[in-house]
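Right, chain A next:
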Amino acid sequence: MPDLGKYAVEVVSAYGASLILLAVLLGMTLRRGRKARAELAQVEADANREAVKKNG
Partner candidate 1 sequence: MSIWSYANPVKFLALSAKLQPYLWAAAAFCICTGLIWGFFGTPDDFRQGSTVKIIYLHVPSALMAINAWFMMLLTSLIWLVRRHHVSALAAKAAAPVGLVMTLIALITGAIWGQPMWGTWWAWDPRLTSFLILFLFYLGYIALWEAVEDPDTAADLTSVLCLVGSVFAVMSRYAVQFWNQGLHQGTSVPMATGGRTVSDVFFVPLMISMVGFGLLFVALVLYRTGTEIRLRRAQALRSRQEREL
Partner candidate 2 sequence: MIALLLRDLRLAFRAGGGFGLGLAFFLIVTTLVPFSVGPTSALLGSIAPGVLWLGALLACLLSLDRLLALDYEDGTLDLLLTAPLPLEAAVSVKALAHWLTTGLPLVLAAPVLGVLLSLPASGYGWLVLSLALGTPALSVIGTFGAALTVGIKRGGLLLSLLVLPLYVPTLIFGAEAARRGAMGLDPSTPLLMLAGITLGTIALMPFASAAVLRMGLR
């Protein structure tokens, strides 16, 4: 850890806040992405089942 002098609180909180914000953004992005993948897989499976039922 470098010596941050009298501004330690400022610098660390700036880094902390920014990294937290980035992490939140990244987390929300990944969560939404996973949900979307799962949902699409589900819906497509349903669609295929329907198609099979109808045609075969």
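Picked so that all candidates are chains of the complex that A comes from, given by their letters.
One rule holds for everything that comes next: a residue touches a chain if its C-beta (ideal position, glycine included) is under 8 Å from a C-beta of that chain, and two chains touch if they have at least 3 such contacts; residues count from 1.
Small disclaimer: the values here were computed from a predicted structure and weren't measured.
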*From 1 or 2, the one in contact with chain A within this complex*: 1
_Contacting residues of chain A [partner candidate 1, same complex]_ = 2-8, 10-11, 13-15, 17-18, 21-22, 24-26, 28-29, 32-33, 36-37, 39-40, 42-44, 46-47, 50
